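With one protein chain held back, the other chains of the complex are shown just where they sit.
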Amino acid sequence: MQIKLSAEPFNPWQILHDYETEQRQLAGQYGATAVFVGTMRDFNQGDDVVVMQLDHYPGMTEKQLTRIVEQAQQQWAILDGLLLHRVGKIEPNDTLVIVAVWSAHRGDAFDASRFIMEALKKQAPFWKQETLSSGEVRWVSSNSDGYLKPAHNAK
Amino acid sequence: MQIKLSAEPFNPWQILHDYETEQRQLAGQYGATAVFVGTMRDFNQGDDVVVMQLDHYPGMTEKQLTRIVEQAQQQWAILDGLLLHRVGKIEPNDTLVIVAVWSAHRGDAFDASRFIMEALKKQAPFWKQETLSSGEVRWVSSNSDGYLKPAHNAK
Amino acid sequence: MSIKVRYFASLKERLGHAETELELSAPLSAGQIWQRLNPAIPLPEGTLTAINMEYASLDSLLTDGDELAFFPPVTGG
Partner (left out) sequence: MSIKVRYFASLKERLGHAETELELSAPLSAGQIWQRLNPAIPLPEGTLTAINMEYASLDSLLTDGDELAFFPPVTGG
């Protein structure tokens, strides 16, 4: 189980490849890996975004992330998990977050990875500040429900 | 959008890295990538499995997979998708399937990737035949609901 | 009227062959074709049926050149 913040850019597929390779004891045990990768878009709420600053609360952020992963472990049959979140100055197309869950069966991995992502968005103390192409600098005021189309809000 | 069967082993993270790198037009557009990787375990239903044969119905399998992905595209705001499924002789720890969905927002990617996996398990004509360490060869009779613990069946 | 009939996985093993060509003088349904080809073997419960690579019911009538397939529940992924 690995929970980390990174001030440096990373390639999510390389991270996942390396992590899985290191966890030799998992080989043959897991049948399911569910992964979510969050990536910085170059637009938000109709505006072009050129760069982003991702602030956090050192200490509390790690504490909350650890709690969220532990809650997932209590609820689902998880073999291993990886949670890596970027902080600092971020450019479009940089990876913001990786959540990966390994389990024997798919339902546990699917549920747990989504639970971790949704809880992270609600509870982990991170704050995004966007610099727009117009030069305007603004704090993102809240996270969306995660769907492009409003129709999905009702779900 | 790529839908393929592979008779050769593949590294899922390498595939995802290469695919994403090739889709240059996606850069900056997607904020969410949801991935499911299915892997052959070395045990099933309490028995050690040493090798597996994955049969399919050439033509129909591709047709059904394409339909499933199209249904996902109709229901969710998807930017791109990748579906790669192994066929033939498979060894423990080999990747069986990758489902990846790229979207602007996380809800669409999460929902669509899970929909594709569940539909694939129910509808795509693949059949697993396991060879156990005892030498017994058996067809897997049906897919499970995807959870280790029966308690989750009620969900 | 010529129909190609295919079997997969455990059904193929049980019947001992993967496919059969069938000449019909009148239209038959998928279920009737199974009975004609395998009179001693009731269609195993849970068997799926496809016509021209689309799922179909046992009542579906076959027409010339169709490909009919019978197979057990699918277990991919």
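Each chain gets a letter, A, B and C, in the order it is written, and its residues are counted from 1.
By our rule, a contact is a pair of C-beta atoms (placed from the backbone, for glycine too) under 8 Å apart; a residue touches a chain by one contact, two chains touch by 3 or more.
Here the structure is a predicted model, which means the values were calculated and not measured.
Engineer: Shown chains touched by the missing chain?
Structural biologist: Across all of the complex, the chain we cannot see touches A.
Engineer: Write down which of A:15, A:49 or A:97 is the residue touching the left-out chain.
Structural biologist: A:97
Engineer: In the whole complex, not just what's shown, which of A:15, A:124 or A:148 touches the removed chain?
Structural biologist: The single option touching the absent chain is A:124.
Engineer: Residues of chain A in contact with the chain that isn't shown?
Structural biologist: Residues of chain A in touch with the missing chain: 38, 54-57, 59-60, 63-64, 85, 96-97, 117, 120-129, 139-143.
What we mean here is this: only the chains that are shown with their structure count from here on.
Engineer: By C-alpha centroids, what is the most central chain here?
Structural biologist: Centroid comparison flags B as closest.
Engineer: So the centre of each chain is just the mean of its C-alpha atoms; given that, what is the distance between chain B and chain C in Å?
Structural biologist: Averaging C-alpha atoms per chain gives centres 27 Å apart.
Engineer: How many angstrom between the C-alpha centroids of chain C and chain A?
Structural biologist: That pair's centroid distance is 48 Å.
Engineer: Go ahead and note the Å separation of the Cα centroids belonging to chain A and chain B.
Structural biologist: Going by mean C-alpha positions, chain A sits 22 Å from chain B.
Engineer: Can you list every residue of chain A that touches 2 or more other chains, as numbers and ranges?
Structural biologist: 106
Engineer: Can you list the residues of chain C that touch 2 or more other chains?
Structural biologist: 77
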